[in-house]
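A single protein chain has been removed from this complex, and every other one stays in its place.
Let's turn to subunit A:
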């Protein structure tokens, strides 16, 4: 009724009649009786209005203190007798049930008492800063009943025993448990945590400590983890069903610590069933469980870190064996397939069991990087694998499958530190495929290039793309050549097909020269004339090491068409005039480089198609051997191809050559990087410069510090840089 608008003076409130002490005592007596009735659950005969009015009058007439202390005494007295009654119960279940009943009754009567004494709560309690009636009533219950020495320990013991029994698989009265945990909470958070939660957590720790130690000794890791998972789930359920939600984190932490964190090492390394074994056997379900469990642990060491390390170690070990495996090192395709399979296996594990965890992928990648680069041949082998796939391996596979394979290879490529070495080899192999017309699918070639471009940028693939461009231009040139000769590209009965290759794009060898037979030389001259007429100022240089030729040969039984390399053609044409030639004669007549000549002769005389006879017979070509035309040669096919005997793999000398070329190519790249950096920084310490250069170049290769140092020295000599006069280790950029 505060909406008083009319202004008027409130008269000082005067008490009509003073309540005397005696009247107050009588009024209290009435109230006390009523409170007793309420405690006896027998309020139906009481008039709320009357009791309220009595309390109101007492408080109004300054007997609040008498009312409040009288109330406290009455409740205390009542609860003392209740506590004694409860403690009498012999049977434990009866004891709990009785306590539960009394607690519920007490809550109810406390509400009723609070209601009739509401006026006191509103005025006296607020003014005197006392505890409100209901809260005070619960406090008394806490002190007189819950913390009664005959009740407290017995109650706690029984509750813990019930929980223990539930853990052992018994069914217990959960609603009873819920009442008591609720009771502790209602009596105050501190009561819950001190009188119940702390002992409960301590008991849980002991229980799980003992249980986990015993269980892990008797069971396999996967069984143990199953059990741990069940236990953790149970604890969460327990909290949900009858404990306070604040306990959840605490018990979870304890269970996780005792069940998992303390046993992670054991679980990981357990023989025949530990996580190591699971990874090896790709046990997805078990690993998935392990992931879930270990993920919970973050202290003291993150659980997932352990699994990750194990996985990485495992990958490294298997990978290391693989890259050092002699058998695989003999067959690049097998080698790369091994790598791909290894990666696929772990990728499957990570995707299916480890929820595609990014960090696991990172570890896997790091592991691969570490061992792939141990084997120096990795770039070459990967390129050879692609070569194999693009020559024949992909035949009959759909575009999608092919794309997947290439995608996986690019993944391996990503691990390579010496990407420029790969580029070198890839260029060589690609050149062979393009010139020999061996590539089965132009689309596949281009998609591979696109992937590499995506991976390393335009620079990396510009030369490779230039090669494709040359091929296209050559086709046009060939057409023009044909037109100029009047519709046929035959010169003196020899059909000439020319690929014009741009220097720098292709892995051309400068030293590759040989004296071509006169009829061929004539052809070449015709073409050269035609080409230079169109493109004046260019220089054409023949690359006999890269060409091939179709020959018609007459043997004693029948004619054959033979496809051979340019070198082999030169040799075979020699036998048009003579039947027998010594090795030395051939060298003089053709001037083919020794290694290439030996290989060409070997493939003609010692391989599948023995067009020539060698004297003496044997697998290898010696300087003293002599060769003769094998007129008795027979073959079922009309056309056949004499494959050049070349281990697809490089020989040691070639390898060193490639290596040397790679190193030469690196020099300008390193120098360019140094100059770029110094130009922007002007001054730099030696170590900082080295690390900056390394970071800039890692996309292509990892330069050796010594190598960089040499480049710096060279740049100083050429006066791009100078050493600081005062600090020997500091460089300055000279504009």
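Quick note on the criterion: a contact is a pair of C-beta atoms (placed from the backbone, for glycine too) under 8 Å apart; a residue touches a chain by one contact, two chains touch by 3 or more; residues count from 1.
Quick note on the criterion: contacts and distances are computed from a predicted model.
J.: Using the UniProt record as the reference, specify the protein name of the hidden chain from among "tRNA splicing endonuclease subunit", "SEH1-like (S. cerevisiae)", "Gamma-secretase subunit PEN-2" or "Elongin-C".
T.: Per the UniProt record, the undisplayed chain of the complex is "Elongin-C".
J.: Out of A:122, A:392, A:438 or A:660, which residue would touch the omitted chain in the full complex?
T.: Of all options in A:122, A:392, A:438 or A:660, contact with the hidden chain holds for A:122.
J.: Among the options A:52, A:134, A:215 or A:361, which residue touches the chain absent from this view?
T.: A:52
J.: Touch as defined at the start, partner being the missing chain; which of A:112, A:177 or A:416 qualifies?
T.: Within the whole complex, the residue contacting the unshown chain is A:112.
J.: For review purposes, identify every residue of subunit A that touches the missing chain, sorted by number.
T.: These residues of subunit A touch the chain that is not shown: 1-6, 8, 10-11, 13, 40-50, 52-53, 56, 108-109, 111-112, 115-116, 118-119, 122.
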